[in-house]
Structures are given as C-alpha cells and as structure tokens.
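I have a structure here, written as structure tokens, and I will follow up with some questions on it.
Excluded from the complex is one protein chain; the other protein chains are retained at their positions.
As written, the chains take the letters A, B, C, D, E and F, and residue 1 is the first residue of each chain.
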Amino acid sequence: MLDLIFYLLAVIALAASIAVIMVRDIFRAALCLIMLFMSVAGFFLLLHADFLAIVQVLIYVGAISILIIVAIMLTRDARHGLPLDNYKYWAGAVGLLLLIALAYGILNTTFTLPGTAPLEQTIQPIGQQLFGNGYVLPVEIAAVLLLSAILGAIAVLRDK
Amino acid sequence: MMFSVGLDHYLILSAILFCIGLVGVITQRNVIKLIMCLEIMLNAVNITLIAFSQYITPTLLTGQIFAIFVMVVAAAEVAVGIAIVFSIYRSRESVDMENFNILKW
Amino acid sequence: MKFERYGIGIAKGMALTLKHLFRPPLTVQYPDEKLVVSKRIRGNELVWFPDRCTGCGTCTKACLQGNIILVTHRGEPNKFIVDKFELDSGRCIFCGLCVESCPYDALAMGLEYECAKYRRGETILDKDKLKLTDQHQPSAYYRPQFAAGLPKQSLLIYDKKDGGQKLNLFPLSKRKRGPGA
Amino acid sequence: MEIVRPEVNTPQEADAVEGASINQLIAESTSAIPDPDRWIDEVLDRNVFLTTADTIVAWGRQRSIFPMLFATACCGMEVISMSVSRFDLSRFGMDVVRFSPRQADVMIIAGTITWKMALATRMIYDQMAEPKWVVAMGACAISGGTFRESYSVTPGVNRIMPVDVYIPGCPPKPEAVIFGITRLHAKIIKGTMDNPMLSKH
Amino acid sequence: MPIKTEPFYLNLGPQHPSTHGVFRLRVELDGEVIVNVEPIIGYLHRGIEKLAETRTYTQVIPLTDRLDYVASMTNNLAYCLSVEKLAGIKVPERAEYLRVIFSELMRLANHFLAIGAFLNDCGALATPLIYMWREREKIVDLCEMTCGQRLLFNYMRVGGVSQDVPEEFMPALKKFVAEMPKFIGEYEQLIKQNEIFLARTKGVGILPKETAINIGASGPVLRGSGVNWDIRKKDPYSIYERFDFEVPTGEVGDCYDRFWVRLREMRQSVRILEQAIVQIPAKGPIRADVPQFFRPPAGEAYGHIEAPKGNLGFYVVSDGSIAPYRVHIFPPSLINVTALADMAIGWKVADLIIVFGSIDVVLGEIDR
Amino acid sequence: MLEQFGYVGIFLLIATGFTVLIPLLPKLFKLMGLIPGKKTAAKLVQYECGMQTIGKTWVQFNFRYYYFAVLFVLLDMLTIFLYPWAVNIKDLGVGGLVAVGIFLVILAVGYIYAWRKGALQWK
Partner (left out) sequence: MTLLDQFQKMLMTAGLPDWAAYLVPALVGIILIIAVSLTLVIIFIWWERRLLGRFQLRLGPNRCGPEGILQPVATGLKLLLKEDIVPAKADKILHFLAPIVVFVPVLMIFAVVPVSEGAILANLNIGIVYVIAISSISTIGIFMAAWGSSNKFALISGMRTVAQMVSYELPVVLSIVGVGLVTGSFSMLSIVQAQSIPFILLMPLGGVIFFLGCLAEMNRSPFDLLEADSEIVAGYHTEYSGMKFAMFFMGEYGVALAYSAVIATLFLGGWSGPLLPPVIWFLIKVVLVFSFTVWMRATLPRLRVDQLMSFAWKGLLPMAVINLVIIAIEVLVVPASMLWLMVILNFAFAAVLVLLWSRLFTLGGGRVEV
C-alpha cells in the first residue's frame, strides 16, 4: 500500500519537476512547482516527518510559491518564458552523467539501518533538539541568516 | 506494516529530482525559472536528508533538523534572489539571464 | 488624525445594527399581502368612459408623445362618435397630463398596477380594455369625485394602529402562494 | 444578430470599433424580435416521470433567480426600492445580485437604453449563461417611452434582444415589478417544461 | 524607484455596480494605482433638450423629471421658475410653500441615496443604504399621496403646483419631520465615527478650494471644499429668504467632508421643513391661472436653484410659440464630475469608486 | 501518526474525486441536452462591464507589495522554530525562552530595519 503511494507520489514529483523546466508558460511552471512541493510533502509524511511535511506546505506552498508568483506577475515576458538556450543538449548530458554517477554510488553503498521504529510524532523531539541540545547556536545563526537576508533584500530593493 | 520501499528508492528519487533541477538551472534563461529549478534541487536534498534521518537515525532526527536549516536557507535564497531579480528588472526591464551580467551592471 | 477612539466608532455602529435586529422588518410580502395604494395613484392603465367622451381630442394634444390614438367620425350634429381610442401602455409614461386636460372628465388614471405582460402587443390598450370594469377602476388623480370610495393609503410613517403599514417582529412566510408562484 | 468586434489595443481603436459597431447595431435592428411566447397557449403532454424531473428543474430555476440589474436610468431607483427592505426581493431568493453576467439568470432592463448603451447591453446579454431571461421594466425598455422620438434612444429593447416579460410603467411600482417577476416565474416553469429534451415533442 | 510596468486600461462601466447608472470610466492603471481617468459619458444621452423643443411648455415638465430622477421635483421647480421668469407669472403663496416643502423633501431623498450609495461604495453591505431608504420610502409615500407616483412626480406646473395636497398630508409630514432628527442621529451613530470609514475617506480625494471654484463645482462638492456658497442664500429664489437655516461647509474637501456636509444639510432641510409647516397658509389657490397650452412672450430667461446636487439652471428661449425654442439645462452633476480626475489620480481603484460616490452624480442629468 | 495522516490522504482522494465530479456533471447534462445554449463568439469574450477589453488581459501587474512578500517569506520561517518550541515550553523552561527570545530579537531587528527603511510603507 505504502509502496503504491510512494510510486504514485514519485510519478507526480518527477512529472511536475520535468514540467517545471519544460513548460513554456511560466505561470503554469510555477503551478507545477507547487505540485512538486506538495508531493515532496507527501514523501515527508511517508518518511514519518509529519511536522516537516506540514511545514513544507506552509513554507513552500504558502510562502515561497507566492513570492514566485508575485515575481512572475511583476516581470515582463511573463506569459511566454524565454526560449531554452543552446546548452540544452549538453546540459541534458551533464544531468544524465551526474545521475548515473549518483545512482551508481547509491546502489553500491550499503547503509547500516538500525531498524528501530520511527518516532510517533516529531514536533516534540524536534523542539527538544533545536532548543535543548546543542542546536541553539545554529538556530540563532539561522536567525542571523534570516536577518541578513532581510537586510540584504531591503538593501537591494531600496529606492536608490 | 510492510515497507519494502527502502532508503535506496528515496535516494534515487532525490537524485533524479536533483539532476532535473540541475539541468533546469543550466538551461533556463529566465531567472525566475532558474530560481524555481534551484528550489527543485533543494527539495531533492531535503528528501535525501529526511530519508537518511528516517532510516539511519530514526530517533535522533538529525536529518530533519538539518532539513529545517535547509528550508531556512532556501527561503533566504529565494527572498534575496527574487529581490535581486526585482532590482535588476528595475534597471534592465528583463529577466533574461544574459542581462544579469553583474560586471556590466 | 489619531486613531484615538480605540474602535469605539465601530462598536457604536455594530450596536446600532444589533438594535435593528430587534426592530420589526418593514417588508410587505407583496403577492400575499398588499399595500393600500394612494388614492391618487397613477396606475399603469387608464380608464376611459366612453359615454362621457365627446371625442374632442384634447387629451391627444396634451399627451407629450402622441400616445393616444383617437379616430372619430361625425355623427349627429356637434357630436363625434369615437371609432378608435387606443393608447399604448408600453409607451405611456403615466404623466397624467391627458387626464388633467380632459375637459369632460372622460379619462382617468387607473388603480391597477399589476400589468406585466408577456407580449409586446398586449400592452396596447384599446377601447375595450380601457373601459370601466370591476377590476379596472379609476383613481382619484385629478378626479376627486372618485376619492370617497377608496381606502386610505398605508403609510410607512404610521404604526398599524394609526392606519399605517402593518409590521410584525416575527413574520412567518405565507403558506398561500401568490399568483404564478 | 451578433456583433463580433476585432481586438483592440489602444483606447482610440476601441472607440473607433465601438462607433462602428453601434452603427452596425442600429442598421441591423430595424424590427422587433418576436416575443418568445410559443409555449403560452400550448397544451403540453408528456409522460409522468419526465414531468417530475422537469418540475424539479423548473422549481430550482424559478426559486433562485440571480438578477442582473441593468439599471441605467430612473427605473433603477425603483429597482433599488424593490430590493431593499420594504419590498425585499430577497424573499424570492433574488438577493444574490450578480454583477457578472456569467452568473446571472435574468436581466432586468430598468431604464432607457440608448443606442450607445444598446451595444453594451447586447454584449452583456450575449455573455449571460443560458438559460437566461429578460425583463423589460418601464416604458423606456418596452418601447423607448417618452424618448422614443429621440435620435439616440432604442425604441424598445425587443429590437436588440428577445424580451420575456414587459412591465409597463414609468417607473413601475415595485409591486408591479414583483408581479412581473411572478409572471416570469410562471414562464420559467412552463418554459422549462417546454424543454425539447425533457418533454416529448 | 518602484518597478515600472506598462499601465493597462480598465473599463469601469457602463455596466458596473458603483457607477450609479451607466457612467463609464476608462481607467489607466498601474497595478492598482490610477494613472489616468477618462470619464466617458453619453450612455444615457436621451436628447431631452432636443425633445423639449417639440413639446409644449407643460409637456416639458415630465421630461425634466427624468433629468435628476433621484430628486425629480427640484428639476420641475427649476424649469418652472425659469418659465415663470420668462412669462412673468406670479405664484400663489400656498404653492410657494408646497414647492419649498417638496424641494426640501427631495433634498432629503437625494441625500439619503447619495450617502447610502456612497457608503455602499465604501463596501458596507447595503446596510446604511437600506436604513436610509426606509426614510426615503416615507418621503416617497408622502409624494405618492400627493401626486400618485413614486419617483417621477410631474407635480409642479408653471404658475404653481398641479394639485393641492390631500388633508392626510400635513399630519403625516409633521410626524415625519418630528422623527427625522432621531434617524439622522442613527446614521451618525452608524458610520460617522467608524474607524474603517474614516480610514477610507479622510484625506482621500481632496478637492482644494481653488480647484473647486475654478471648475465651477457646486452643491455639497463645493461646500465640502469649504466654500460657503448656496444659491438659497446667495440668490434666494421662491421664498427661501423667509427661512432660517445654515449652510454647512467642510474643511479640507475630502470625501469625508462631502459626506459630512450632506449629513448636516439634511438636518438643515428638516429645519426648513419645520418652519414651512408652521408658516404655510391653510388654504388658498395653488396654481396661477396658466392655460395648459400657454404661449409665453418671446424672450429668454435663466433660472437656477440650489438642487440637492448643486446649481441647477434652466435656460429657456421662447419664440412666442407653443413650444420652447430652446431649453438648455445646466446640470450640477456634469460640472462636478469633471473634478473626478483631479481627485482620483494617484489613488487606487477602491478610492476611485468612493471618490466617485462622494461626488454624487446622476447620469440622467449628466447625459441629458 | 501515519495512520492519522492516512485518513487525511483518503479524505484528500475522496474529496478530490467528489470535487472533480462536480464541474463534470454539467458537461454530462449538456450532452443530455438538459442545458441549453451554444457557444457564440460574443459569449466567449471576457466580461469587462460590457465593453471591449483594451489590450491583452494578461497584463504585467504592478504588485507594489513585493517588499511585503519578501519579508513574509523570511518571517514565515519563524513558524518552523516557534511551533516546536511552543509544545516544549515547559520542558525547555527559561533556557528555551531565552533562546527563542534572542531569535525573536534578531528577527525584530530586521523587521524594525525594514520599517525604518520604509519597506512597510505603501508607495
């Protein structure tokens, strides 16, 4: 059953991601991207990462895609994206090569799986981890990163 | 419950997604689409992280924590990226990568 | 200007609407209950009294758009016999000028206002349709002689007990269906 | 009659096209469109099951009419009177006034339609989704009323679109309009039953 | 420097919920911001001025009803005044009072609609309009009692009014006048201090005093900009000099001021009505002896009044025949609406709608 | 947890199926002839108050709130950190509160900066 869901989601995800780069109409491409985000949230669920799945929807679908849509609306040539440029073929080749390399690596590595049951819910342990054990500093650094992103974005956007 | 889909499946899947994203990043000339492709790549990375977390350290959730930080980075990247797009669009009125040559700008 | 009222303005407005929730609604459930119209109403049909009409044609002249078609022929000395007296209620603006001008009180505004028609042709009122019948009564517009028999208009200003419009706090929908419903 | 207009890109072009289309409309609408009244005197016979089906359909259509208030002139005032508290059109389920023709069922033409407006009127009528009905309210909509002689006024909207119910008056009292709407209800019931698919003809 | 985009055109109207009829605005928008507004009129051009030349003097009166149909008796009055001026007719005392009573009732009726529709444009779901229409309905009842119609009364005649009021009229009017202040108070309570309403209207669509005067605006639009100008005071017609009332004015000339001027004008109208009820002679002729098909001497006359929307003028030229040679109508709405572009440019679509609503135009009058 | 989300998943499937069916029903009825109407060129023109659209409809729309959109994306990240903290507040105690406090303060700096720079102003 879960296998089926996995393959279903995988098909959706792959189709959506291919559509993102193939579809000319950039708004539709953005919608395909949203589809991808949703299916990734589905994977997260399958992987027992319920909190992250919800956050994926909240952040990616609710915020990032909105920003992308705003960007699409604001910039010209929106309706018909620019043509793909000439690197098309060797970009495909590079992608394929990388994929083969990766797949080779993945399939030839044996991971040691502990086989312990996954946690029932993740939000509590994540909280414990983030603010309790050792991740406090990264959290604050993330805050600083966000702050610098705000400052940067404002600085870039500011009226000159 | 039966769970025959294993870590490998997720890793392969995210590898494919990553490569699609990569191809997109190389080929796209529209900056917004380029950012979208970057998002695909980051999502692929997230899937990997969480898959590892789930299969290798199911109780520690290190991968999930890492994924959170990836999301933060992704958000920052998109925000700044789009801000730059806007900023350049203001002066160049284009979203073509060709025009994003920072030296000329 | 400061926002110094802390939302009190909004609260006041909301209080007023809440107060209205407990006032009786003004609605007249028209096809089931009807308002009494004004005695002088200029209804959407006219009433013509053939016996009083001399065929003088003043009304046709008074009508600002030549809406009244009057065809007469000469009968006895100094008398006209009206062959055709027709007006198009689809075109009439019910201004009452024809009624006002008729020297023989042969024309009056009607009380009737439920005149919706399916066909354009039906809106044309000929001699027969203009005649006085039980359903087709004249109003007191410029014809004070008809005023006596007419009921008092139901005004919104007055309460029910002063002869105004009836207002219920909890009106139930009528079981009885109006025409066509 | 259908006025198809080319695409325009500037306001000037739009004005030119509008003018040309108005002239075309005036030229094309010289006589009245016959009233859609085939059903009025007909005796309908059909089998029992379908009668129930289309009774339900007719009930739905008749009970919930979304009006498209096409209030152009003085009659529009009476339309407002009719829809606010004293006469309250919403009792008939007509309080969902849609301003988009896509969602409206009946177009209540309340007011004078000039030739300039007739073009827009016709366009909106075209844009309404079927099934749709038209109520001509007031002398102006029926026949041009007192402005019939004017060079700029359409002598009755039945020149540009079929009209289902005529409500004489200038303006008709709100009661008169509601009466007209009950007539329209009757027509909708019969008209729906007149559906060639539902009833065997 | 904001991002530049090509402006686009949007047609608001002729069939649009808040253009109060068939007004059409071709708006040039940049995002939601208005770059340019081009009012396009003529969708209700019925040729009233032309038609008036083919009708007798009395027959023009129903036509004038259809100009500003919200307050139709004021049009009758303006027309009758100018014809009376032309023919030198003296109006009987009681008729003068009736005229004043009805024109003040019309002013109330008009302002009910103007304020209600304005609030509707602000987005209040018809509630203020409905509450105000309740009172308007009472006025309509009074008028129906007098002349049998609810909207286009065709009541005034050259030389007076067409009929005397029935005897139920005066008590009903008294009751109406007595309860009006309470209802005006309710409207104030409903909306005047509402923060959202203030945010929407304060400082929006400012029409400076000088601009208002220069474009020739009149009525509440002019008074909202702080100009104390009211023809009832400055050039009293009929018997307005006998009444004691004030002319409310605004301060800055924004939408809120125009709204507020109208609301206070309603109180003044009630005051005038109160005085008129007391002063009106109980009996007397109501119409000078003017035949139905009368021929005024050749000449011309201009009469203007303070209609609810502003300065309404009629210019009548007679060549001595049965029909006027020319009737020109000087409508307040047409002049006021020219201020729209001045007020709306730089604001947003939502503001355009309320600025337009605050001008209070009627298309019958603009297009004629 | 997975089975709870399983319910959500099944719900999603059923809801989608049900919802897709709704707009397809009229198409069926149309085939059956219950719905009148045929497509005409004038009917398929987009509605713009009875007038013709000038220029193209997919205009480049000047969305002036892009500052807000960018800020929103960044500040929305708060949620990722606040939710896990909120459910653990009792366990994390003052330490967690301080950590989150610093986090909030850092972001508040950005917010105030944006405000001061006029990014929260509509121009």
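Operating definition for what follows: a contact is a pair of C-beta atoms (placed from the backbone, for glycine too) under 8 Å apart; a residue touches a chain by one contact, two chains touch by 3 or more.
Remember, it's a predicted structure, so these values are computed and weren't measured experimentally.
Asks: List every residue of subunit D that touches the chain not included in the displayed model.
Replies: 56-57, 59-61, 63-65, 84-86, 88, 90-93, 95-96, 98-100, 102-103, 105, 127, 129-131
Asks: Mind listing the subunit A residues that contact the chain we can't see here?
Replies: Touching the chain left out of view, subunit A contributes residues 1, 25, 27-28, 31, 34, 38, 50-51, 54-55, 57-58, 61-63, 65-66, 69-70, 73, 121, 123.
Asks: Quickly run down the residues of subunit F that touch the omitted chain.
Replies: Touch with the absent chain occurs at residues 1, 3-8, 10-12, 14-16, 18-20, 22-23, 25-27, 29-30, 34-37, 39, 41, 43-49, 53, 57-59, 61, 63, 65, 68-69, 72, 75-76, 78-79, 82-83, 86-90, 93-94, 97, 100-101, 104, 108, 111, 115, 120-122.
Quick note on the criterion: only the chains that are shown with their structure count from here on.
Asks: Using C-alpha centroids, which chain lies at the maximum separation from subunit B?
Replies: Measuring from the centre of subunit B, the most distant chain centre belongs to C.
Asks: Of all the chains, which has the CA centre nearest the overall CA centre?
Replies: Given all protein C-alpha atoms shown, the central chain works out to be D.
Asks: Distance-wise, how many Å sit between the C-alpha centres of subunit E and subunit F, to the nearest whole number?
Replies: About 45 Å, centre to centre.
Asks: If you average the Cα atoms of subunit C and of subunit D to get two centres, how far apart are those centres in Å?
Replies: 23
Asks: Tell me, which residues of subunit A touch at least two other chains?
Replies: Residue numbers touching two or more other chains: 46, 48, 51, 55, 59, 63-64, 67, 70-71, 74-76, 126, 130, 142, 146, 149-150, 153-154, 157.
Asks: Which positions in subunit E are in touch with at least two other chains?
Replies: 1-3, 5-6, 9, 14-16, 26, 62-63, 134, 137, 152
Asks: Hey, which residues of subunit D end up touching subunit E in the complex?
Replies: 11, 14, 70-74, 76-78, 80-81, 84-86, 99, 111-112, 114, 116-117, 120-121, 124, 146-147, 149-153, 170-171, 173-174
Asks: Name, in rising order, each residue of subunit E that touches subunit C in their complex.
Replies: Subunit E reaches subunit C through residues 55-56, 58-60, 62-63, 127, 131, 134, 137-138, 141-142, 144-149, 152, 154, 162-163, 166, 168, 172, 175-176, 179, 186, 189-198, 202, 292-293.
Asks: Of all residues in subunit B, which touch subunit A in the complex?
Replies: Those in contact with subunit A are residues 1-5, 7-13, 15-24, 26-30, 32-33, 35-37, 39-40, 43, 46-47, 50-51, 53-62, 64-65, 67-69, 71-76, 78-80, 82-87, 89, 93-96.
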